[in-house]
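Removed from the display is one protein chain of the complex; every other protein chain stays in position.
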Amino acid sequence: MKEYRLIGKRLPRIDARDKVKGRALYTDDISMPGMLYGLILRSPYAHAKIVKIDTSRALKLPGVKAVVTGEDTAKVKFGVISRSRKFIDEYPLAVDKVRFIGEEVAAVAATDPDAAMEALDLIEVEYQELPAVFDPEEAQKPGAPQIHEHAPGNISREHHMKKGDPDRAFKECDLVREDTFTTQSAIHAYMEPRAALASWDLTDKLMVYTSTQTPYYVQQHLGRTLGMNPDNIRIIKPFVGGGFGGKSDGLSAVEFSAALLSKHAGRPVKIVCSRDEEFTAARRKHPASITMKTGVKKDGTIVARQSRAILDGGAYCSLGPLTTVLMGTFQTLPFRFEHFQYDGYRIYTNKPPCGAMRGHGGPQVHFAQDAQLDMIAEELDLDPVEMALKNGLKTGDESAAGFKIVSSGFAECLRKVSEAADWQDKKRTEKNDPKKAYGIGLGCGGFPSGAGFYFNKTTSAHSSVIIKAGEGGGLSVLTGASDIGQGSDSVVCQIVAEVLGLPIEDIHITSADTEITPPDMGTYSSRVTVAAGNAALNAAKAAREALFKVVADKFEASPDDLLAEEQKIFVKGSPEIYTSFVDAVNLYQKKNQGSPLVVKGSYNSPDPLSPTYSFGAYICEVEVDLRTGELTVLRYTVGHDCGQPLNPMSVEGQIEGCISMGMGYAISEDLRFDGGQTLNPSFLGYAMPTANQMPKIEITHVVTDDPHGPFGAKETGEGSLDPVAPAIVNAVYNATGVRIKDLPITSGKILQGLKDKDR
Amino acid sequence: MEKELLELTVNGEVQEVAVKPNDTLLEVVRDNLGLIGTKEACGVGECGACTVLMEGRPVLSCLTLALDATEQEVTTIEGLSTGEDLDPIQESFIQYGAVQCGFCTPGMILTAKELLGRDKNPDEAEIREAISGNLCRCTGYAKIVEAVQAVK
Partner (left out) sequence: MNSNRLPRLKYHSPKTIEEVLKIKQTFADDTVILAGGTDVIPMLKRRNVSCGHVINIKRIRPLKQISFDEKEGLRVGAAVTLREVADHPVISNAYPLMGKAVQSVAYNQIRNMGTLVGNICVDNKCTYFNQSAFWWQSRPDCFKRDGDCCYVIKGGKQCYALSAGDTVSALIALEASLAIVGPEGEQRLPLEDFYTGDGKKPQKLDHNGLVTAVLIPPPISGWKDGFLKKSQRGSVDFAIATLSIRLRNNGTGLEDVRIALNGVSSKPIRAKGAEQYLMGKPLDDETISEAARILLGETTPLSSIGTSVQVRRRTIEAMFTDLIETIEG
């Protein structure tokens, strides 16, 4: 692997200094003169007609400057996947009907927080309650309440795919297993609640600061729903305190209500969600029921897979139509299937809408897949690692869903982790303590490094970067890529600095301000490092080419023979004769009639599915108290192939974060419902992992040089989540003989399993 | 509702602010004093993002009435180091990659700072116990623990 000056180094984040000083501005940290406090009124009913809303009493309250309802809107629906009309199913403020508890019905803005609170209570909404349905199986039955007119049977989306002939292939298999797995409702629980600050100028232009992953989509969808040209809307993404898919919907009632209230009041309006609102009404992960049938030869070769998934979609589409597809296609990573069939159904229910969450369908199906393969390995008396090695996708393969694998370190991941974790010995650990049992399990994953398509119709490149040279040797970099905490600003700066031989401090980035930065799909689908990274690489190369041209002329050399290092440009082999970077920029300007050096670079995925895929193998070790079912996660050993890690420290940070989120998903995180009502809308109730719960984590970077990634890099932010939960599930089985098919793994389920086993 | 004039000592400076009895210390440091480094992530004492030091000890500013904070030394993240300088723990958080989205960071740093004040060389378990009330959704805490351990 080639050695670089900055690439591959453990560099501190460029924004870390501001963050540790408490100076980084998040949306709620920004204020404007005359700004009003906004709050949203939400539906207490899971399904009801809105008969009448009377806002007059609220409006009369001193300090209240605006109250808006669906009646004050253009009544235009939105939906992030706006390529199909069917998926555009949601009003930003409810019109005529509410479909889940927490749905946004009205909003108020007041000069004083207490007045805003009291105004909410003074809005009188008359509802006519309708029968509601909460279970996706019930919702499909004849006579079930219809949640949307356009969706008979409450089917929000169905997706079918088939390769080969699984039915025939199963007959030729030595073993065919069919199991049903179910997963719970989980939520992003990003630390920064959603917030938006909107203000209008006197030429009717709207500016919105918002905590989003997708500023460009917000601009488009706000334009649609407000009935205005998106070009008159400026979306600024300040620092964002995490998203994990929960801020990628293109629009939320928070942004919309702030904009509309501000328009009505003629003053800036800020709305910040409470944690309670986040747990009650924000997007979340799809609970799913997955029936999986897999056929194998007795040597462990996987032959065929047939699966059916029912997704509990909640009341609106959000990104769910895509989730429905991905829960099929993601099963085809990281293993080969000659015959493959998938049928996915996303069903509307009267619960909060489910959308994308880190891994986007992957965690659900990988739990099912790896648990089932573990069962198959046991039945065939095979080692799960050996079986994974036999079936893993290799460079040059194409997965059953058509994913073209241009680089795969999967086999190496498996070999390295099984060695590092001492897998062969530990999996045979004796079980003779009546109180406690030790177990070890494997989880596998693979993930696209970014989808190759926009959700709306546009001719924009997936990512673009503009570079503008200053006269002091610095470079301004403009990117639409949204740093939400994952570190994309740092990656973009690192790439530009590497190419141009500059210190990272000389790169000044402006990210995600739609007025200034070029369009970008946004932060989702694990696409930013590859797409924005490549756009940055292309822009930096364009800058280098422009500068090399003028310097080459000066030195009477070929541009191909020049190098840019340490703020200098020189001929290879003669670093003592150089032009400083500053001089080169000036030379460029002189030669170009003073025209500033401004270049751009763009990137489109060469493949409509994804340019490339990451791989991983995780081994988890656990201890179970056989008396109480108490589960302790002891250790993770991780092998992850993200191509060339651009910054190993950041890659590890993503993996460690995924282990915490995946562990929570596996053992405790569970939004519980009573009908349509969330029973635990709080951090305490949701029980995500704390510092003293986390196990030891040992990471091995498996380096592959990816042909499409910038400097060979691939994704790591989502693929690292998929193997986490199944590794625990398999370890619990190894420890106790209890096979968990229903997440999360609670003490109660382990106890029940032990009891059933004894019977 | 009548506002009361309150004297607060924040980051060593005595400041007079007009507050309502139902204003929390969190609201007052952020909205009245502009010290926005203190974050609200839950508002009900379940996440630690709003942690400030009171008389040197980490407390939750979302559960503290502003009026209760009078006659006490309050330190927010802005008071941990002056100007461009950094406290060693801030430096360590940067160097060890302990910061991702940054929203839990100020509270996390203040909590860890107090631990290091009473125990120069805490072991891993003590660090994890001390910060167990500070939720982080990005890092899995691994690099945070490393960063605290690395402070000498």
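When the chains are written out, they are named A and B in that same order, and each has its own residue count from 1.
Operating definition for what follows: a contact is a pair of C-beta atoms (placed from the backbone, for glycine too) under 8 Å apart; a residue touches a chain by one contact, two chains touch by 3 or more.
What you see is a predicted model; the values in this text were computed from it and never measured.
Participant: Need the list of shown chains touched by the one chain that isn't shown.
Facilitator: By the stated touch criterion, the chain not on view contacts A, B.
Participant: Looking beyond the chains shown, say which of B:L60, B:I77, B:V99 or B:V145 touches the absent one.
Facilitator: Final answer for the missing-chain contact: B:L60.
Participant: Out of A:D18, A:D72 or A:D276, which is the one that touches the chain we can't see?
Facilitator: Among A:D18, A:D72 or A:D276, only A:D276 touches the chain that is not shown.
Participant: Which residue among A:D174, A:E338 or A:D625 touches the omitted chain?
Facilitator: Residue touching the chain left out of view: A:D625.
Participant: Touching the absent chain: which residues on chain A qualify?
Facilitator: With respect to the unshown chain, the touching residues of chain A are 37, 39, 42, 44-46, 101, 113-114, 116-117, 120, 193, 272-277, 280, 435, 625, 627-630, 668, 670, 672, 674, 677, 679-681, 684-685, 687, 689-690, 692-693, 746-748, 751-752.
Participant: Over the whole complex, note the residues of chain B touching the chain we left out.
Facilitator: Residue positions of chain B that touch the missing chain: 1, 20-24, 27, 31, 40, 42-45, 48, 51, 54, 57-60, 62-65, 67-68, 111, 129-133.
Everything that follows uses one rule, which is that only the chains that are shown with their structure count from here on.
Participant: How many angstrom lie between the centres of chain A and chain B, each centre taken as the mean Cα position?
Facilitator: Here the centre of chain B sits 29 Å away from the centre of chain A.
Participant: Which of the residues in chain B end up touching chain A in this complex?
Facilitator: 1, 20, 22, 27, 30-31, 35-44, 46-47, 49, 76-78, 81, 86, 90, 93-97, 99-106, 109, 125, 127-129, 131-145
Participant: Applying the document's contact rule, which stretches of chain A touch chain B when the two form their complex?
Facilitator: Against chain B, chain A makes touches at 10, 12-13, 15-26, 28-29, 31, 113-114, 188-193, 239-242, 244, 272, 274-275, 484-487, 649-650, 652-653, 655-661, 682-684, 688-692, 694, 697.
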